[in-house]
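Heads up, one of the protein chains got dropped from this complex, but the rest are sitting where they should.
Chains here go by letter, A, B, C and D, matching the order in which they are written, and residues are numbered from 1 within each.
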Amino acid sequence: MENDIIELDVQKELVSAYGRMVLSIQISISAGELVVLFGESGAGKTTLLRMIAGLTTPDNGTIKVGDEVWFSSARGINMPPQKRNIGFVFQDYALFPNMSVYNNVAYGQKDRDKIFIDELLQNFGLTEFANRKPEKLSGGQKQRVALARALARKPKFMLLDEPLSALDAGIRTSLQNEILKAHSISNTTTLLVSHDLAEVFRLAQKVMLIQDGKIKGFGRPDDIFINNQISGKVQITGTIVKIETQDTFYLLTVVTGMNQIIKVTAFESDIAELTEGDRVMVFSKAFNPLVMKL
Amino acid sequence: MENDIIELDVQKELVSAYGRMVLSIQISISAGELVVLFGESGAGKTTLLRMIAGLTTPDNGTIKVGDEVWFSSARGINMPPQKRNIGFVFQDYALFPNMSVYNNVAYGQKDRDKIFIDELLQNFGLTEFANRKPEKLSGGQKQRVALARALARKPKFMLLDEPLSALDAGIRTSLQNEILKAHSISNTTTLLVSHDLAEVFRLAQKVMLIQDGKIKGFGRPDDIFINNQISGKVQITGTIVKIETQDTFYLLTVVTGMNQIIKVTAFESDIAELTEGDRVMVFSKAFNPLVMKL
Amino acid sequence: MPSPFIQTLILTGKLAIYTTSILLVIGLPLSYFMAYARFRFKPVLEALVSMPLVLPPSVIGYYILVAYSPNFWFGKLLSEWFDVQLAFTFEGILLASVVFSIPFMVQPLTNGLRAVPVNLREASYTLGKSKTTTFFRVLIPNIKPSLITAIALTFAHCIGEFGIILMVGGNMPGETRVASIAIYDEVQALNFDAANQYALTLFLTSFVILTLIYTVNRKSDAWKMI
Amino acid sequence: MPSPFIQTLILTGKLAIYTTSILLVIGLPLSYFMAYARFRFKPVLEALVSMPLVLPPSVIGYYILVAYSPNFWFGKLLSEWFDVQLAFTFEGILLASVVFSIPFMVQPLTNGLRAVPVNLREASYTLGKSKTTTFFRVLIPNIKPSLITAIALTFAHCIGEFGIILMVGGNMPGETRVASIAIYDEVQALNFDAANQYALTLFLTSFVILTLIYTVNRKSDAWKMI
Partner (left out) sequence: RIAAAADLRYAMDEVVAAYKTGNPQAILEVIYGSSGNAFTQISNGAPYDLFFSADVIYPQKLHEAGFTIHEPVLYAIGRIVLWSASVDVSKGISVLSEYPKARIAIANPSHAPYGLRAEETLRHYGVFDGVKPRLIYGENISQAAQFCLTGNAQFGIIALSLALSPNMQSKGSYFLIDDVTHKPLQQSFVILNRAKDNSLALTFAEFVSSPQAIKIFKKYGFVCN
């Protein structure tokens, strides 16, 4: 439903890298929102999704979706996962080994909609593999099947645990579009785990920053990241991959982020302490770049 | 041995997204080199590593390491994986469910070296989990155990299949350092699969570009990528995440790659066809950035 | 009327097929329960299910015989309420055979179900499928080797079952005289040729059936978790 | 000298323990072979291994008896070369019991091994471990439920084994008179009290042992593939 606000208030004790850690989350998520969970390995992201899905039982707390109570330790309610109308992409895929790719994707549908499945397979670059068993797929192909399987059901609530981590930039972008499309068409409330900041900006309406089991920030991505990290100027971190000598100056090649390569000129004095492989910040006080649509 | 050149010449038939595909690789890798395999999902990266490890048998060809023949279809030689003195990190981890984290890591060592293992666990942020069964670890923690397990054995030849894909930027950088350290200390020949271009630049001495089962490029990362993509000027692709109006102009926030945020000023005319979420290229004809070592 | 030889073989096959079918229906839910339910006395239930193996068949047969007799409440109930007497009838040996082949069906199935990775079940639940659907569409297809072992063991055991049937069935031609009893009879009569003939037929038929079953099974050999 | 009752029970326990131990040693490599080897006639081997279930124990017993006899090459060989006669000795019933309990050990183990994800083996190989090390340190610990089922079934089946031992053993007190034979004896002699006493002791002891085994097993319930 459009106004099914999701209210989470859950606690669970876990062990983190620094000893015991209590995962404790209180938050409301508006219906139809796309929230990206961002946080260190072991912060509790998967556990949070599993609690929402009903696969892990919180030590105590409540989970409410609109008027429905999915979980309440006080009232002894724990709705089983199959009733929760969710889609879940597992970090380790969990494909059914006995079914072909097609049947894996079709499995969750209530009314078989062949056209939609064919379209999904097409968009996911899986058409050729429709009749294969998952065993014979590459890592990235498995991940795509897992995502397609969750989308095929058109659930009201999507829980995606690093659904794109095994994919290269090209297919990743196109699947990000699929997620956005699915989200906007049916207004599915979506929680997605990602480690990739660009992905966060590309997908998230809201970001939930999780650290050591607690929410450290919740809001629009630029509020969460930009205001913290950037103060109006361009500041780019990267690695020097090449230092070339020109007539009177040096030309540095700096690689930043995923695919970004910047050439920077530098003078003898700047270069003194730099060698290839150094991590550097590239910044500019007077910078007037232009943008061009791709 | 220092001069164990690895000579690969293998063929294997597979099914790709576009129908039948022959994975066909001819290459020599010098001893002690760190080569990153880069290519689309389904290109054949995992299969290539598996063939080198002896887990998948090529249809035909030879694999020679120095004077040793590991595989030769002509001569009927196929050395079993346990003889090949390799380390392998599986894309899906393949941790032993019956052993604690400590025992998983220690399993491969011939002579138990407790100090080294403790050090590894420490550097990998796993000390707290030493006595846990892998079942109770988060995805990223499992991946770290898998990498630590392969390193613990100090093999002569490392095969790493996306060993860092499930990790956030912070721990990722520190594990990249661990891989580099392991590589430089014992001069291990290393083949690593990665989807992350920054990682490629950070780690690779050589890049092997694989596309549809064929090598499309092999060389230093800047030769492979930079010369193709950049022509001397700064060119950064990214996504507009925010458009703010200032007095007479607009301020665009563009996110690029992993962690890079750039503010760009633009005028009414520039902005006409741009909206938030658009992919853009940021470039500058006159750009004089400065670098600062981090 | 077919020859006694054929009649005996048909009876044997009928008993084995009926027992296996009935046990499949009972065994699947029971194994599911044993594999996944968590309660304190589960080891006790598991031990109970294995009990038919521990007691010698002739002894079990004796106790069943007593239970069937009209002097015992169970037999009395049956004969008074339903006018059924189980001893020395096909239904009687079928019931005995079902009860005492339980471990052969349930043990392999339970083990198979336990070995299915938890997250396959979880994935099915998150796709909105009930436990029943998950059972038939995800679990069963993924334990095919165990299922086939269970069927093969149960079937084979029924064919070989002897002590119980001898006691409860009493060697009635066409009714309870299955091949194992017939062979025993012939051996007792020192008719070794007839015994060999039965044994050989039994051996060959079972051998062929089992080989076929295992050939089908072959495709679902070792599997990777995805 | 202990009472015949105790003596019989000790003998029964000894037979069950010896058989189980021997079968463990034989069954582990055999199951490994059956689980992973790929050859054309594997279904035939699998069917062969199940054969002892198909033939009635009394029949098998009879054929073993023939095989043990000095008129047959096997018995002749043993008696001429080693001066050993197997019929009516503990060693004789032990051998028979080992041969005909094979399916109980091998079937669960084979299934268990098949269910272990391939990449665990592969991971162990890439860590430089031999097949043997991999078997004992990776495979066996990960099929603990199957291993325990195999041991429990074999053990229980030995305790209940009757037809073969009746045929081959000749009911010698202290040598081949195990509990199942003793019970049968007492029932035949119409000593129902003594029979009940044996049956009850057997039942309770086995029940306790199996419950213990399954309690230990409990911890290694369902597991996730990592």
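In this section, a contact is a pair of C-beta atoms (placed from the backbone, for glycine too) under 8 Å apart; a residue touches a chain by one contact, two chains touch by 3 or more.
Quick caveat: nothing in here was measured; it's all calculated off a predicted structure.
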* **Left-out chain, listing which of the shown chains it touches** => C, D
* Touching the left-out chain: which of C:5, C:33, C:88 or C:207? -> C:88
* To do: Pick out which of D:11, D:65 or D:123 touches the chain that's been left out of the picture.
  => D:65
* Asked: For subunit D, which residues touch the unseen chain?
  -> 62, 65-66, 68-71, 75, 85, 87-88, 166-167, 170-172, 184-185, 187-190
* Structure fact -> Hidden partner sits against subunit C at residues 62, 65-66, 68-71, 75, 85, 87-88, 166-167, 170-173, 185, 187-192
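Here, only the chains that are shown with their structure count from here on.
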* To do: Go through the assembly and pull out the chains touching subunit B as well as subunit D.
  => none
* Measuring from the mean C-alpha position of subunit A to the mean C-alpha position of subunit D, what distance in angstrom results? -> 54
* Please list all residues of subunit D that touch 2 or more other chains. => 117, 119, 223-225
* To do: Check each residue of subunit A and list the ones that touch at least two other chains.
  => 92
* **Chain contact graph, described as a line, ring, star, complete graph or other shape** => ring
* Structure fact -> Listed in rising order, subunit D residues that touch subunit C in their complex are 35-36, 38, 42-44, 46-48, 50-51, 53-59, 62-63, 103, 107-108, 110-112, 114-119, 145-146, 149, 152-153, 156-157, 159-163, 179-181, 183-184, 187, 195, 199, 202-203, 206-207, 210-215, 217-218, 221-225
* **subunit B contact footprint on subunit D (complex, rising order)** => 117, 119-120, 122-131, 137-138, 141-142, 144, 223-226
* subunit A contact footprint on subunit B (complex, rising order) -> 15-19, 38-42, 45-47, 91-92, 125-129, 132, 136, 138-141, 144, 161-162, 165-172, 195-198, 201-202, 221-222, 225-226, 229-230, 232-242, 252-266, 270, 273-274, 277-294
